[in-house]
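Quick one: the structure is below, questions incoming.
This part shows subunit A:
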Amino acid sequence: MQATQQAVIEFRNVVKRFGAVAAVDHVTFSVGAGETVSLLGPSGCGKTTTLRLVSGFEEPDEGAIEIAGESMVGKRPYERNVGLLFQHYALFPHMTVAENVAYGLKHRCWPKAEIGDRVREMLRLVRLQGFENRRPGQMSGGQQQRVALARVLATKPKLVLLDEPLSALDAKLREELGLELKQILTAVGSTTIVVTHDQDEAMSLADRIIVMNRGRIEQQGTPDEIYMQPRTAFVASFIGRTNWFHGKIVEAAGDGFSRFATDSGTALAIRNSSPVDGKKWSVCIRPERVTVTRSQDGSGKPGDNQLHGDVVDVVNMGAEFHYIVESPEGRIMVVEPNRAGARVQKGERVTLHFRAEDCVVLARDGV
Partner candidate 1 sequence: MSGRLVDNVLRLVGLVAIGTIICFLLTPIVVTAIMAFDSRGYLGPLPPPSLSLRWFQRFFSDDYFLRGLGVSAQLALLSVTISVCVGVATAFAVERMSFAGKEALISLFLSPLVVPPVVTGFALLLFLSHLGIIDGFTRLLCGHIIITAPYTIRATLTGLAGIDRSLTEAALILGATERKAFWDVTFPLARTSIVSGAIFAFAVSMDDVAVSIMLTDAKTYTLPVALISSMRANFDLSIAAASVMLMTLTAILILILEKSVSLNRVIGQGVFRS
Partner candidate 2 sequence: MKPGRGSLLLLSPAGAVFLGFFFLPMAGLFIESFRIYVPGSIGSKADAPFTLANYGELLTPSFAGFFFETLRISLLASLVGLLFAFPLAYWITRSLAARWQPIVIGLFVTLMFLSVLVRTYALELTFGAVGPLRPLLVEIGISPNSRGYIETLVIAGLLHYIVPMATLTLLGTIQNVDPRLFDAAQALGAPRWKAHLGVTLPLCMRGLLAAFLFAFTFSISAFVIPMILGKGRVLFISNLIYTRFSEIANYPSGAAISIVLFVVAIAIVYGMSHLVNKRWKT
């Protein structure tokens, strides 16, 4: 059976200005049914404004917003079937849990007989059965969040918006609740947009990530694409940790490989077929794609890039080790899982190995 692949929400060339500043600057994206997409970026990048445009608390200056094919221009928040989970839950303090969850149902004219059952069903879904008559003030943060989730999902909204859902929780709770959140959203089959500044939150919850910066979209893709194939320096730096080399492409080595010479003179092999035209480039490599061996242990596989250096710090993070190596190219960070303790010590002379395929080549923005 061919289902019509109509996007649940389409955002087309939307612009929103506050004064002279464009908080959202020609942003285009869409979310398909059942997908979870994350809007990820630092504060001020426009993700919150985008959220408010989708939910109806702001109107766009230009562009189109369509939910399930219907244009949302001029539609008030209560006229859109969109659910919003607020960052600090926004539970009505003067109402019980049941009244909170039933609020949306009442105002969207569900028949009275069904409201009670639906409330119970929702509380069961978030594992808060029996909490009907509690007040939000008597509950913990994690419990409040679950009530807020139940309230959002009760009306079967076409689109669910989560505003920094895990930021108000401590690390342990974040992990647990994150998992539970994902399970519930999948079970319900909801189409979700998660707005966050926390990349762990984005990577763990979303099928697709939209990285935003200064009102524009830097890159859209799966978590793996974003991580392993960043297309701009901003995305490469914002997501995870990177090691940088700056320089020029000096010659084509055939087979799609090229030779890259850094400003400090080191030669690297990279997989790139750009012309040799003196343009400035930056090459980045993720710390866990670099391996480290003791210099006297002989060289690694042929075709590897190699750098020599001295270990200046060994940081034991418990589950992994971070080695900071001082090389002709500056400080290089290497991340290794902790399988059998630290393999190198501070002060040792080591060789760093990384493959040309793992290097990401980006145009150098600015100097």
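On how the list was made: all candidates are chains of the complex that A comes from, given by their letters.
One rule holds in what follows: a contact is a pair of C-beta atoms (placed from the backbone, for glycine too) under 8 Å apart; a residue touches a chain by one contact, two chains touch by 3 or more; residues count from 1.
Values in this document were obtained by computation on a predicted structure and should not be read as measured data.
Applying the touch definition to subunit A and the options 1 or 2 in this complex singles out candidate 1.
Taken in their complex, subunit A has these residues touching candidate 1: 55-57, 76-78, 80, 82-84, 86, 88, 90-94, 103-104, 106-108, 151, 155.
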